[in-house]
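See below for the structure under consideration.
One chain of protein is taken out of this complex; the other chains stay put.
Coming up: chain A.
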């Protein structure tokens, strides 16, 4: 299936999911508010830490807020289309995936559009506002090139997080129960992603770059934009190349997903 057609089908089905969601209007607003509130609590925690210690790992409030905003926007940008992967276990175990396979469109697109969870809009909006405010105050020279890189970095970050979640979800076709793995991945992103990586030490920094590619989401692009390359333990080009990592990882994850779907066993016989 060509990319253009996949996109057209995605928009068609996402529109249907959106209209379906409007059947439960009350839910809709509670969901968006919930998303905003959840992220607000996380931010309040960091603010409390900074308020007490002034800086974290040499990063001041506006720089931490910039890092946080970058990660949160990337997270929201991934979550808005990707949220339904959270239900992969039940979709596979209960055989709902059958239905996707008998349509002449991508099963993954159908899975992603089975419902629309608008709480992701809360994350995305919260992240974008924070990122905009922090960008204005952080010591960054906002040349057009820098703005362009920031946009690419957000998309790359969304792809990095998405690729790990997609790969973990693909395991469901064999393992059936992958929710704990996906939950763990989510925890690592939200617990470690909002801080300068160097505060965790060399070994953890290496692990969170090359084993679990967390650094590519926000830390590496934020470090080069904030002109803090000196603290990097990796070559600077890796920082500027962070968005490319997202594309490569997502490509690999998608190939893995495609392979794993062949192990689908449906339900009942």
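Definition applied: contacts are C-beta pairs under 8 Å (C-beta built on N, C-alpha and C of every residue); 3 or more make two chains touch, one makes a residue touch a chain; residues count from 1.
One rule holds in what follows: contacts and distances are computed from a predicted model.
**Student:** Looking only at the UniProt record of the hidden chain, which name from "Phosphate transport system permease protein PstA", "RagB/SusD family nutrient uptake outer membrane protein", "Aldehyde dehydrogenase" or "ATP-binding cassette domain-containing protein" is the right one?
**Tutor:** Matching "Phosphate transport system permease protein PstA", "RagB/SusD family nutrient uptake outer membrane protein", "Aldehyde dehydrogenase" or "ATP-binding cassette domain-containing protein" to the record, the invisible chain is "ATP-binding cassette domain-containing protein".
**Student:** Just the residue numbers, please: which parts of chain A touch the chain that's not shown?
**Tutor:** 1, 9, 12-13, 16, 19-21, 23, 95, 98-99, 101-105, 262, 264-266, 268-269
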